[in-house]
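A single protein chain has been omitted from the complex, and every remaining protein chain is retained in its original position.
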Amino acid sequence: MEKSIDSENVPITKTKSHYFSKTLIKWGQILPISIWMLLLVVIPLMYVLIMSFMSRDFYGGIVYKFTLSNFAQVFAGQNLKIYAQSIGIGAVSTVVCLLIAYPFAMFIAQKGPVAKTILMALVVVPSVSNSLVRLFSWITLLRKTGVVNTTLEHLGIIHHPLSMVYNTGGIVLGMVYLLLMFMIIPIFNSLDRIDHNLIEAAEDLGATKWQILKEIVIPLSKPGIFAGCIMVFIPSLGYFFVSDVMGGGTSTMMGNLIENQFQTSRNWPLGSAISVMLIVLTLVLLVLFQRRGGDMADLGGR
Amino acid sequence: AKHSKTLNVIGWSEYVPQSVLDRFTKETGVKINYTSYSDPDEMLSKVLSSANGTYDMVLAPGMYVQILRKLGRLDKLDKAEIPNYQNLSQTALNEPYDKFNQYSAPYLGTVMGIAYNAKKVKTPIKSYQDLLKPEFKDSLVTVEDSRAVVGCALMATGHKINDTSKAALADASKYLAKLKPNIKIFDGSSPKTSLINGEVSAGLIYGGEIALAMQNNPDIKVVYPKEPVYFAYDVFMKLKKAPNGTNVDKFINYMLAPKTSVKFSEAFPYYNPNKQAVKLLPKKLRDNPAVTVPNNVLARSQTVLNLGKETTKIDKVWNDFKGDQ
Amino acid sequence: MTRSKHVDFWKNSLIGLVFVFLYLPILVIIVFSFNTSKLNILFKGFTFKWYALVFHNVQIMSALENTLIVGIISTALATIIGTLGAIGMQKYNFPGKAILDKVLYIPIVIPEVVLGIALLSIYSLAGIPLSLFSLILAHVTFCIPFVVLTVRSRLVGIDQTLEEAALDLGATPLKAFIQVLLPLLIPGIISGAGFSFALSIDDVIISFFTTGPASTTFPLQVYAMVKTGITPEINAISTLMMLVIVVGIAANAIFQVSKLKRSKRK
Amino acid sequence: MTDMKEMIRLSSIKKNYGDVKIIKDLNFTVYEGEFLTMLGPSGCGKTTTLRMIAGFEEPTSGEIMLNEKPVSNLPPYKRKINTVFQNYALFPHLTVAQNVGFGLKMAGVPKVKRGPQVEKMLKLVQLEGYGNRKLDQLSGGQKQRIAIARALINHPQVLLLDEPLSALDLKLRKQMQLELKRLQRKLGITFVYVTHDQEEALMMSDRIAVMNKGHLEQIADPRTLYEQPKTCFVANFIGESNIFYGKVSEITKTDTKVTIENGYLTLQSDKPVFEKQIVNIVIRPEKVKFSTTEVPGFHIPATVAEHYYAGNVNKSVLRLPNGMALKMTSAGDQKLPEIGKSGFVYWELADAILIKTTSDDVFKAVDNPDFSMVNQMGGD
Partner (left out) sequence: MTDMKEMIRLSSIKKNYGDVKIIKDLNFTVYEGEFLTMLGPSGCGKTTTLRMIAGFEEPTSGEIMLNEKPVSNLPPYKRKINTVFQNYALFPHLTVAQNVGFGLKMAGVPKVKRGPQVEKMLKLVQLEGYGNRKLDQLSGGQKQRIAIARALINHPQVLLLDEPLSALDLKLRKQMQLELKRLQRKLGITFVYVTHDQEEALMMSDRIAVMNKGHLEQIADPRTLYEQPKTCFVANFIGESNIFYGKVSEITKTDTKVTIENGYLTLQSDKPVFEKQIVNIVIRPEKVKFSTTEVPGFHIPATVAEHYYAGNVNKSVLRLPNGMALKMTSAGDQKLPEIGKSGFVYWELADAILIKTTSDDVFKAVDNPDFSMVNQMGGD
């Protein structure tokens, strides 16, 4: 009963440092990433936002004078056309990816665990080789004097080479090719997560194969579909090199527009304003995604 | 950096052969980092947005001497270090952008000619206007060079290449709007490629590129329109606070040596202003009108100059042309 | 039964077609790396010469060297920072955690151009010269979130009480980390690092904006060459790189599959 | 039982997965309106059997009859059988009402007609007005009831339930046991119920099929199973037991003697055994009695080893001379002999259950951790 707090207990109080080292460990883990993200993501993007309201001097210097003219230019008629076209290409690429990826992922998800692992690994393997080199392979194959046209002409199937790249179709092909796996992975994950019992339960309750697909499988894989669509659509708007390589430079994505402002026109404020639009569009899609019960972790491509 | 062993050059892509650079490295031990661009505005952007000292020298059209000087980005060349400067032909010197040859040394000259594939193009092309014909729908290539292309449009519609008056630009815009449907590819780096591999049947492109295309595909021919043509020198410039400044002079001197000049001229057969080198050029190149631009063509050529703020007007015409489908 | 075999046939055909689509370009790369002709149109004859030549191509070699330098350093940094961050974020509450969590998704979801120009702008503002250094900063930035994501997905599978068990048994926090958490996290860390490395060595867009004259990477080199036409040398080096990476992946996959098989036997 | 209508009959059912024989020659019948429970340890094949009845799996051989008609070629959705899955398997993207109405929707019943029927089912499971809820707003027990409502809406002839209560905590499980039983009585539907909880099985079932390693050990009503187990496995799995292993040594008019290790037991003389037969004898712990003084009739000397208090009962361990430990259960308020005290165990001869068995069976029993435990304790 009698508390004998005497000299014997002194060392115990010394170990207060235990809580100090605990704090040290905690911040040692949290600070590097926090500071890095602050300095190289948050501040740069804030700066882009600020720039979008600034003026420029003639040679591209930024003049810290508030203006809304950049946004006026953002919404100028000819830019709107590019957005429309860019969003169009992005949307078509997304839909094409979805139409290919969904059945593909579904059929793989139906396989055994070993086959699944192997097939999904095979989906990722091509991405280990350089995207541009792979993209250029399509040019090699599909240009007017490419492998396909040459072969077809040799065989007498066609007499005039088909125009398959250096046009909008070429851009879509490039986008689909590079981004398909980002559609496949989240869809596969969401399908693979579906409890097989649910499918049996539906079957038990009289659902046919199509009804199961329509009523159970598709609704339950919606987060994956949405994640895939985001992971294809948003980057496609920015992939300027795809339209450069595959489109012959005549079609422009929003990414090309931004790149132009930064790399050639030296109009950083305008480029920033367009970027801000792109950021806003991304945020809107993300909010929708989360509202629909999407899991952000699905966006990492894992 | 007195004994620096590197040299950071920013210059056109497909314009300086790697072998020439490698030889310089071998001879002097100086490693060259050659950053390429396909649109001179890209160069300007990079130079301006990067910290001083990022690049040591620039290889760009002559008018950029004016621009970079105005921005205080150029240093004078140390002519004493460049004895080979004397090899240059008088015609290439004292150009309006560098009246006293203090800041630049010409490398090669570019003419814009019309290249066509004789197998596909039957009716002869005589004028810029001929490029507007519907038969060329979706089958032209042009360079990604705003001043050059808008310049051609100005000349095609009877104006001067540096004219930025409303009327002139309106005419040029109209011309370009009609040209647009015929353009399949914008290619600033290697417009020859699409000509060679048959993706396009004609193009408004740089002389050297035409010559290369002709070498690779005998069906390719060159023609100069009856209107004035574009001609410009690409010149070397030394950037301010270049950490490897002495290497710049050394490098220019090396490039102006006839032995070197022949090498790059063979690889990229543009108009060569080096009198000593021209003598050494193979006959085939000397006789090719795409390389050795005929005097009458040179006579009606015009060159682009810096237009200061007026440039934005050209930019707008260019952007409308490129962006609008 | 026969009907289901029929269905299986169509399903497998679709899977096959998609794989053809994914692998055809790679086949092209490999085939033309052995082509005597430089033109990449017809296969004129078989040769190994490009494999020899590419190693003498100063530009390609220096681009490769830059790529590896950037890839390795960025991966190492991103892996360390990301792993620590993932652990810290799982374990602790701290002001701004929710925001940090959201910020981590930015590099993943916003178009790369935007991050590219944002970094370029901030470098320009801060007077940071474009160089290998600036490139590494950029690469670490877009790699960190992927490391965090992979490590975190591994972390949730690790029982939190394991670390407590270690403390309970007398391990200091550092020992508990090294002896218990780290060994268990290793697969996640490795795959996060692998992911980072793959992203880094293939990055075009962000590198495009943040590279300097002396730091051209392989993808940028290729980008510069695309218009001219990619030479068989590039095909050759790409083939070699693929070979190296595929062997790595295959080893990992075999390991995983055999693990799966083992656990299935239980 | 013979006058009852057969609902399901399994004839010579076998099921292999690859080379592994999961179900070995299963035969039993489920009658109309019956509450039949399949009871057995984990992995014994209960789920597999249920899935074959539902149609999710095909038997490797043998025939399943529903209403005296073979169903081998009927896909699951054509059998008038519905299933309540172990983990509920509710559709997470649908509301409660949509879940319950799913079966009707699949059958093409228009929306307006579904509403009232759904409401009726919800009422049946005492969840009226929950229709618009999302599943994550429900407790485990409520989810369980939704799963039942969903399975019942198509008026199945048979309801299969695979450990429907195993995810619930003890109190809720007990409550749901009663509710399920009540529901089954009310609807008169045939229930085939799977559990590995013997207490649950005893309380709820009309009959219990005890399974072990893919075969049927015994099928009978709860009381028969408890009082007349046919195998050591059943004796051990249902309730607690003390199991002796011995050989019939002497049969007289008044009694039968069975020699066990270091001693003998006495059985009532009417047991149908013959001399030298190897048998097991099972005594339930609650039948075991202990006295410090010698009792008339059958008894064995024993020492009190341990006591455990369990509220309403006391559990004791008694040690026999041969070291074997014997479990004894007595009322919680009864005075217990001191630990270490010597005395005698005894029981009514009628309470000894005879299992005619091969020695194989004994070893099976010994495999059982509960049994081996006791011996182990006796051994140290």
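Each chain gets a letter, A, B, C and D, in the order it is written, and its residues are counted from 1.
Going forward, a residue touches a chain if its C-beta (ideal position, glycine included) is under 8 Å from a C-beta of that chain, and two chains touch if they have at least 3 such contacts.
Predicted model, so just to flag it, every value in this text is computed and none were measured.
Novice: One chain is left out of this view; which of D:Arg79, D:Lys230 or D:Arg284 touches it in the full complex?
Specialist: D:Arg284
Novice: Pick from D:Gly108, D:Pro272 or D:Gly311: which residue touches the chain that isn't shown?
Specialist: The single option touching the absent chain is D:Gly311.
Novice: Thinking of the whole complex, not just what is shown, which of C:Ala52, C:Leu125, C:Leu162 or C:Leu243 touches the missing chain?
Specialist: Touches the omitted chain: C:Leu162.
Novice: Which positions on chain D touch the chain that was left off?
Specialist: On the side of chain D, residues 42, 169-172, 174-175, 178, 182, 196-199, 202-203, 222-223, 226-227, 238-240, 284-286, 308-312, 315, 329, 331-333, 368-370, 373, 377 touch the unshown chain.
Novice: Need a quick check: the contact residues on chain C for the chain that isn't drawn.
Specialist: 159, 161-162, 164-172, 175, 179-180, 183-184, 263, 266
In the analysis below, only the chains that are shown with their structure count from here on.
Novice: At which residue positions does chain C touch at least two other chains?
Specialist: 41, 120
Novice: Pull out every residue in chain B that's touching 2 or more other chains.
Specialist: 49, 187, 197
Novice: All pairs of touching chains?
Specialist: Here the touching pairs of chains are A-B, A-C, A-D, B-C.
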